[in-house]
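In this view, the complex is presented without one of its protein chains, the others remaining in place.
Chains here go by letter, A and B, matching the order in which they are written, and residues are numbered from 1 within each.
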Amino acid sequence: MSFEDRLTQMGLELPLPPKPVATYVPAVQAGELLFLSGVLPFRDGKLTLAGKLGQDLTVEQGYEESRVALLNALAIVRSHLGTLDRVKQVVRLVGHVASADGFVQQPAVINGASDLLVKLFGEAGRHARVAVGAVQLPLNAPVELELILQVSS
Amino acid sequence: MSFEDRLTQMGLELPLPPKPVATYVPAVQAGELLFLSGVLPFRDGKLTLAGKLGQDLTVEQGYEESRVALLNALAIVRSHLGTLDRVKQVVRLVGHVASADGFVQQPAVINGASDLLVKLFGEAGRHARVAVGAVQLPLNAPVELELILQVSS
Partner (left out) sequence: MSFEDRLTQMGLELPLPPKPVATYVPAVQAGELLFLSGVLPFRDGKLTLAGKLGQDLTVEQGYEESRVALLNALAIVRSHLGTLDRVKQVVRLVGHVASADGFVQQPAVINGASDLLVKLFGEAGRHARVAVGAVQLPLNAPVELELILQVSS
């Protein structure tokens, strides 16, 4: 089954790709590697939730936010490649989690994005991953994701 | 116009490339990709400003600091490639902003680097970007930039 079909079967719809608010672009491809700009959990042009883990949001909410942020990343990928079916391999995901002092469950939060990648892309979705805590993220977002993918030309 | 000519026309002079203070090197090339070490806003071997955004420095000062840090990155690029004219595409910029609790305008700060990249390199300067908040950066620097470029061989 194609990745686009699986997305449909999973009942997922991608948002409009987020528009950079400055002089950068959503994604740049160099050779087979596609580097994405940082994505936040946007829906309909707004953050779905704001605040820090360990203070304003539960781990469950963080998990869902990182899933929403990933949908924004996928929207960029589709917009850049025309279709998700040109994804060859998800290479690396870095997940930044806005963290109150003492919050150390960043991996459980970023699993929201990791789990969705693997459900959607199967083996091609199994990625290297880094999860870190940030004192603050843009717009008071709870999570921000960086993604590198290998794509077929 | 060549990138070197445009730099001159813009009245910009690059600083001496910063010297790593340890066992790493300023840049490593792998295939067409050039990975730079993190750069801080140095001029004449010293930070131009120190401190955190949202506490010690204004957004305007942060914008200028990220511009100064980018000049250090360009100095590394020129030193590595011989000339900026071998830059094919700026691929990705990650901007770390030393942020006091509650400061969420990291993108406005990193625009100082992004705007300069696009003014200098035009289309080739339009990069993927990530802006995040750090609780502290080396030497109490307000910003630190990571850069990946695609270069012609």
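By our rule, contacts are C-beta pairs under 8 Å (C-beta built on N, C-alpha and C of every residue); 3 or more make two chains touch, one makes a residue touch a chain.
No experiment lies behind these values; they were computed from the predicted model shown.
A.B. asks: Can you work out which residue in A:Leu7, A:Ala27, A:Leu57 or A:Val94 touches the chain that's missing from view?
C.D. replies: Here the residue in touch with the unshown chain is A:Val94.
A.B. asks: Looking at the whole complex, which of A:Leu36, A:Ile76 or A:Val135 touches the chain that is not displayed?
C.D. replies: Going through A:Leu36, A:Ile76 or A:Val135 one by one, A:Val135 is the residue touching the chain not shown.
A.B. asks: In the whole complex, not just what's shown, which of A:Val39, A:Leu117 or A:Leu145 touches the removed chain?
C.D. replies: Residue touching the absent chain, from the options given: A:Leu117.
A.B. asks: Identify the residue among A:Val28, A:Ala69 or A:Ile148 that touches the chain left out of the display.
C.D. replies: Considering all chains, including the one not shown, the answer is A:Ile148.
A.B. asks: Could I get the residues of subunit A that touch the absent chain, sorted low to high?
C.D. replies: 31-33, 89-94, 99, 101-107, 111, 114-115, 117-118, 126-135, 148, 150
A.B. asks: Could you list which residues of subunit B touch the chain missing from the display?
C.D. replies: 20-28, 30-31, 33, 35-38, 96, 98, 134-141, 144, 146
To be clear about the criterion, only the chains that are shown with their structure count from here on.
A.B. asks: How many angstrom lie between the centres of subunit A and subunit B, each centre taken as the mean Cα position?
C.D. replies: 25
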